[in-house]
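Heads up, one of the protein chains got dropped from this complex, but the rest are sitting where they should.
For clarity, chains are labelled A, B and C in written order, and residue numbers in each chain start from 1.
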Amino acid sequence: MSLRDFKTIEERRKFIGRIKKLNLPAISIYPKGLKEAQQSNCENMIGAVQLPLGIAGPLKIHGRHAAGDYFIPLATTEGALVASVNRGCKAITAAGGAVVYEESAGITRGPVFKTNGIGGSLKLKGWLDKHFLQLKKMARTTSSHLELEKVDTRIVGRNVYVRFSFDTQDAMGMNMATIATDKLALFIKQETGCGYLALAANYDIDKKPAWLNFILGRGRQVWAQATISQKIVADVLKTTGEKIDKLAVEKCLLGSAVSGSIGFNAHFANMIAAIFIATGQDAAHITEGSLGITATEIIDNQLYISIYLPDLPLGTVGGGTGLPAQKEALGLLGVAGGNRGKNSSCLAEIVGATVLAGELSLLASLAEGSLASAHQRLARKK
Amino acid sequence: MSLRDFKTIEERRKFIGRIKKLNLPAISIYPKGLKEAQQSNCENMIGAVQLPLGIAGPLKIHGRHAAGDYFIPLATTEGALVASVNRGCKAITAAGGAVVYEESAGITRGPVFKTNGIGGSLKLKGWLDKHFLQLKKMARTTSSHLELEKVDTRIVGRNVYVRFSFDTQDAMGMNMATIATDKLALFIKQETGCGYLALAANYDIDKKPAWLNFILGRGRQVWAQATISQKIVADVLKTTGEKIDKLAVEKCLLGSAVSGSIGFNAHFANMIAAIFIATGQDAAHITEGSLGITATEIIDNQLYISIYLPDLPLGTVGGGTGLPAQKEALGLLGVAGGNRGKNSSCLAEIVGATVLAGELSLLASLAEGSLASAHQRLARKK
Amino acid sequence: MSLRDFKTIEERRKFIGRIKKLNLPAISIYPKGLKEAQQSNCENMIGAVQLPLGIAGPLKIHGRHAAGDYFIPLATTEGALVASVNRGCKAITAAGGAVVYEESAGITRGPVFKTNGIGGSLKLKGWLDKHFLQLKKMARTTSSHLELEKVDTRIVGRNVYVRFSFDTQDAMGMNMATIATDKLALFIKQETGCGYLALAANYDIDKKPAWLNFILGRGRQVWAQATISQKIVADVLKTTGEKIDKLAVEKCLLGSAVSGSIGFNAHFANMIAAIFIATGQDAAHITEGSLGITATEIIDNQLYISIYLPDLPLGTVGGGTGLPAQKEALGLLGVAGGNRGKNSSCLAEIVGATVLAGELSLLASLAEGSLASAHQRLARKK
Partner (left out) sequence: MSLRDFKTIEERRKFIGRIKKLNLPAISIYPKGLKEAQQSNCENMIGAVQLPLGIAGPLKIHGRHAAGDYFIPLATTEGALVASVNRGCKAITAAGGAVVYEESAGITRGPVFKTNGIGGSLKLKGWLDKHFLQLKKMARTTSSHLELEKVDTRIVGRNVYVRFSFDTQDAMGMNMATIATDKLALFIKQETGCGYLALAANYDIDKKPAWLNFILGRGRQVWAQATISQKIVADVLKTTGEKIDKLAVEKCLLGSAVSGSIGFNAHFANMIAAIFIATGQDAAHITEGSLGITATEIIDNQLYISIYLPDLPLGTVGGGTGLPAQKEALGLLGVAGGNRGKNSSCLAEIVGATVLAGELSLLASLAEGSLASAHQRLARKK
């Protein structure tokens, strides 16, 4: 008797409960529509895990897609995070808002081919360049929402690592990219006679922190900035612009340098994780979505702060974005569903502005020395 | 009128709903006990996001803490993941189980101090070495569950980056570590006259992928292995040991090398994300928890596969581990609550075995060429 | 009285000798033509340091530029190196020679500009794209040997890091690139109103080991391979192909992975250093020239070995290539002086084949277990 033999969530939960002699009352609580997740999101489903959803904001955003005041949904279990981001939103909004820019870098899939030697590998590279338009056309036949945009290659001996980069509109797109890549790879194998070793050989590079994604970009790239007057820094953030500016160098740059980190920021991962989970993104993408840089300057006696997210795979359709609460969270941001890529671009801008707010607030706490006391208050509450 | 003015989850949700002209029916569904999350896990809470919870297993584990057959709770929205891990569990269990080892590396917090120059910096380093026992004693006064175990330093000019490493028993422990570090740092400042710039200056290095954590370890370190006969590889995984072994080199090692990755594995992040979220871990730690290596060999015509997780911050008390469904998921594994560090060690071992199962299964799919078709079946379902 | 006050090498040497109460007889030994180095290679010159020059080879090479049997000049003070490379040459030549491919990646210079914000930064990026042909034309006015080929940018807030990539024919080209970049940057500043912060801001990235150069390439990129029969492995290298193949994974891939290295090879640096110094390259480029990967396979019971050098800045004119002995070393290889880029391409191929020989030989020594005894013999000699 195995889990696979059961047809309903309830039966599976009861089966497991019986074996382990446990009731699982909390796991059994979820909106009616979540049931369908067992079809396409989660095999052997026995119920749900609920994460608290908090709201930071309003956060004023000036983007090409996002414009106006946003309430940011953050799913987290880490006390103080929502409050901290909220404080950042307050400072930024008081200062006139976050200016945000977004560019699509494309979602990637990276198969590896085997040739008869370096000469064959370079020949395959040449073949790929020459047949780009044909590959592009063929990719289109796998989905009307997918467009092959770029092919990068890396040759090591008889191995040719390929990185297909696709525009997948509002979908994060890994499934589409996978299906398209398989079709392309089989065609390449057939036409060139090269061996097609594997569909995904880490040159994508999917769900791992890597310099390749940092340098070439993946998913969306986002930049956000705000200029905060000393008065707002003092009133809302209880410190000075100079202290934040100095700390950003000592912590985000020098501190990360001595640690051999790919992340040159204060805590991108906190905001990325909370907003990714709230909006139904693939949580494994937090690994790469959290890469990036925070940079500050003092300009005309004001604090200028900016963040850069080079590798943000996200979507507003597909994956977990259609689940009940996740869809509502996207709805809160006005980006639920597909809209020719614009919803995902808008979401990416919102993510950028939120990360900016979180960075500003934590750097201020650290500069002022209040981080431990915040955690202490929290600890006492428990 | 701001979110902070409301006292209940419901009031906040209605306020947001009114502004955005939205009902949020799904977000309003959660177990009764989740309400308390607004006290210590999530400010401005308006409800919950539910993630589908699936089960992989049984997975036979031979660890120092985990022993027996486990059903692994995985919270995910990525179709095919649970099925894939489940297949890995089947193969490993059929082969006699996963052998797992775990060691505590300690949770770290990394303040930075400012001295009057390199001489002063080296003096501070010497002072820290000399006063280690005193610092250890002082750390204990902040919590009976915390023990200072190690102090690492890195000097760059006038900056002294310090990395306090704590044993925090069954708690992931960042809050405890933060409070203890602040006390230690204030004492160090007072005794040595050095400037205490910031409590957390990225030499921890918390929630960022970094070589420092890979090399020194953070949280728990886990190794897991299994030896799979060719028959099981053929029957359950539909491929051969040689193909998996070859692919592990081409993808996990060479493919990651050309990508400048810190991760030398197939998809650790998928399993880490799913089990971290299911069991109430801090989702931002997925960034570092996903670091590590998969290595294979063919020994006596069998497939030997092992994984190594150098940086696994996790806990069974505190944070999100006490939330209703998360606690049930921990209960499923028999590790809910505190048990002098043993529950977290056990959980770490289970995580290691699960990651092993996921790696084995994906490598097999890729070696066999079935990944795309699995995604295609899935896509058709939708 | 300072060094700058003296006009001749001899006067300077005597001045220093007097102060330090030393004769410097060895430093005074050098070919007559080296004197001119004080004009363009070395200020405050007091004489010369002589490095022993050994020869490995003949090494049979099949490249697009290098073809035939080569004697490789290696300047080194490390005993056993020339002998080891020589053994690799013997094995490769016996096996029919090294097959080598070379591609120009361009030498880079990386200024940084300051804009009024991210919007301005993206605008500058757009401006650079739009004016590429104009910049290309302007670059040509600074030297008839230089061609601007590519412009990469990276935006972090108000900073725009630019990476100009130039074809500089047979020159390594950093001086030319520097002069051209300054002209381009002043023009960009004037036309766009952006601040021109610095001519070289590490996005080149010159003389530092970096993933950017690994991924985008710099100078020349070279691949080399050889297929060695088991008989030759046994006769010349005293081990087996399987042992070498296994060790290449354990050392070059896994060993480098656990060390957080950018180099996935056995000892590229040894060959790069020796041939760079012998042929008058800039020795500081050894840092980046040594990056790269060694990969092996067993194919049809033969050992296939390949190396990949992504970042090889070198030249056959300019810098130290015109100095007397260095020019003779280049002459030995038939690549002294300029030849529309072909001499440098040929030299790059020779470097690749030499690195291949060195890797093969060291891996064999390690696989066989003879490294220590070789060093021991050597130690006894002293």
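By definition in this document, a residue touches a chain if its C-beta (ideal position, glycine included) is under 8 Å from a C-beta of that chain, and two chains touch if they have at least 3 such contacts.
None of these values were measured; they are calculated from a predicted model.
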| item | value |
| --- | --- |
| Listed residues C:A67, C:A94, C:V258 or C:I298, member touching the removed chain | C:V258 |
| Among C:L124, C:A139 or C:L366, the residue in touch with the chain that has been omitted | C:L366 |
| Touching residue (missing chain; options B:G79, B:G106 or B:G260) | B:G260 |
| Sole residue of C:I277, C:A295, C:L312 or C:L360 that reaches the chain not shown, by the stated touch rule | C:I277 |
| On chain B, residues whose C-beta touches the chain left out of the figure | 99, 101, 117-119, 121-122, 155-159, 211-212, 214-216, 223-225, 260, 293, 295, 297, 304, 306, 308 |
| Missing-partner contacts on chain A, residue numbers | 211, 214-215, 249, 253-254, 256-258, 260, 262, 264, 293, 295 |
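Criterion: only the chains that are shown with their structure count from here on.
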| item | value |
| --- | --- |
| Rounded Å distance between chain A and chain C, as computed from the means of their C-alpha atoms | 38 |
| Multi-partner residues of chain B (at least 2 other chains) | 211, 214-215, 254, 256, 258, 260, 262 |
